[in-house]
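The other protein chains are all here in position, but one chain of the complex has been omitted.
Up next is chain A:
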Amino acid sequence: MTAVSLGIPAVPPRGFGNISELEPFPKYAKRELGNAQQRRNLTHATHTIRDKRLKVVSELPDWEALRDAGSAIKTEAMERLPELLAQFEEQFTARGGTVHWARDAAEANRIVEELIRAAGPDETGPDENSGATEVVKVKSMATQEIGLNEYLEERGIAAFETDLAELIVQLGHDKPSHILVPAIHKNRTEIRDIFLREMPGVDPDLTDEPRRLAMAARAHLRAKFLSARVAISGANFGIAETGTLGVVESEGNGRMCLTLPETLITVMGIEKVLPRAEDLGVFMQLLPRSSTGERMNPYTSLWTGVTPGDGPQNVHVVILDNGRTRALADRHGRSALHCIRCSACMNVCPVYERAGGHAYGSTYPGPIGAILSPLLTGIEAEENKSLPYASSLCGACFDACPVKINIPEILVHLRGEDVEERRSKPGARRLPSQFDLAMTGASWAMSDGARMGLLERGLPLGKAAAGRYGVISKLPGIGAGWTQSRDIPAPPAESFRQQWKKRDGSRPATDRPATEGESK
């Protein structure tokens, strides 16, 4: 079964950072399910955004064609990745930017810290040699993933999140629970309470009206934007042919960070590179409509190295692996790297809607997180083992995905990998699990009509076991897992085959000739 080792070198190393479960999903999710307020907030928010998405997607007659093109471009980008990254580097450098490469989270954090130190002192620094001690940040999944804020804080550098939702999360000493709307688990009243408690100089009469809250954030961050000397961002795209970076946003906090400070540091995963500028015509249609359900997000910034006299003059990009090559090595799972972080999959996911984003532990929650996190760490990393099971495999995520990542298929693939990996452990092979036994038994029974018929005679027993409510609420052995959270309906008194026999005598169906073995 381990077909991977056909002349392929060792598997690339795993990623580190905030990409792991904190405890097994079922355990965490069970606790989160007890939070009725959160569940109400999530239901409201996911349904609102779902409806908006459907409305703007249905406006485009060529939506499926755009999805196909998006998927094809990403497939191409992955195949040509080394060449495209080299081309990106060449172009970005030629236009005055500096490119850095980071194998993992630790290396990326270190590079960013050094760049901040090199940016020179700011007004709040303890002395002239300390370098900048404050940075403003555009919302970025990559820096969330590598735990950059925590890393910098430990070293005396304050990183201010400027996206409203990230600000809410940061002020609330909380964790993001959604890719697009990290504070989706909080309602307006909870947000007002956080602002009143944590925001210096906030109006004590602040109401929970969203407009008032947004204006409070504006006032709070204005001075930071105008004085910041260093900004840190992620990137939605990196265009290989021109060395262009792009950030898609709504509030203008992104523009503030990308335009006003003297130094700009962007952390970009290797998978963000697109071959051509032309490809933006596809992704700038797919992304806004899939993420916020808008025809276009209010602001998008594109920059290519340094523009003399306009914007940051000290421009860096840190190209990050952190387990992405690991995911790339899994040819059945590598399309997870096509993800453009729109979050449409979590907004339609019945599991996410109930459990919420925190239960997934990783920076990447929801269906995409359930495949991406274990792909980045490797399924054998103990902490991400339960994630591929955090799904009902209903397929809604696949339908919603703008780049057509077949998430259910990858989930099943990873479950298979997990089982294989457990089996391959020393000593494990000789002890088949109850599940293995059940499957072997089912295979034996279902491969032969006579065996099946024999087993079906046992059906009335099941009916008797169900009792007068007609349900079985406790199965023995491995079946106990199933009945732990649901009942199983009583089996019928007779099987379909038994009923058919009675009704039709021994006469075979008339609309097609009986084939051998069918007329038993």
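We adopt the following convention: contacts are C-beta pairs under 8 Å (C-beta built on N, C-alpha and C of every residue); 3 or more make two chains touch, one makes a residue touch a chain; residues count from 1.
The working rule: contacts and distances are computed from a predicted model.
Note on the omitted subunit: UniProt lists it as "Lactate utilization protein C", one of the names in "Acetoin:2,6-dichlorophenolindophenol oxidoreductase beta subunit", "ABC transporter substrate-binding protein", "Stearoyl-CoA 9-desaturase" or "Lactate utilization protein C". Across A:A329, A:A445 or A:I488, the single residue that touches the chain missing here is A:A329.
Per the touch definition above, the residue from A:A29, A:M141 or A:A217 contacting the chain not shown is A:A217. Interface note: of A:R103, A:K175 or A:R354, the residue touching the hidden chain in the full complex is A:R103.
For the options A:S20, A:Q38, A:N109 or A:T244, the residue in contact with the chain missing from this view is A:T244.
Note on the undisplayed chain: of the listed residues A:S20, A:Q38 or A:Q91, the one touching it is A:Q91. Seen across the whole complex, the unshown chain contacts chain A at 3, 6-13, 41, 44-45, 48-49, 52, 61-62, 65-66, 68-69, 72-73, 75-76, 78-83, 85-87, 89-91, 94-95, 100-103, 107, 162-165, 168, 181, 183-184, 187-188, 191, 210-211, 213-214, 217-218, 221-222, 225-226, 239, 241-244, 250-253, 255-256, 258-260, 270, 275-278, 280-282, 284-285, 288, 292, 294-304, 307-311, 319, 321, 325-326, 328-329, 331-332, 334-335.
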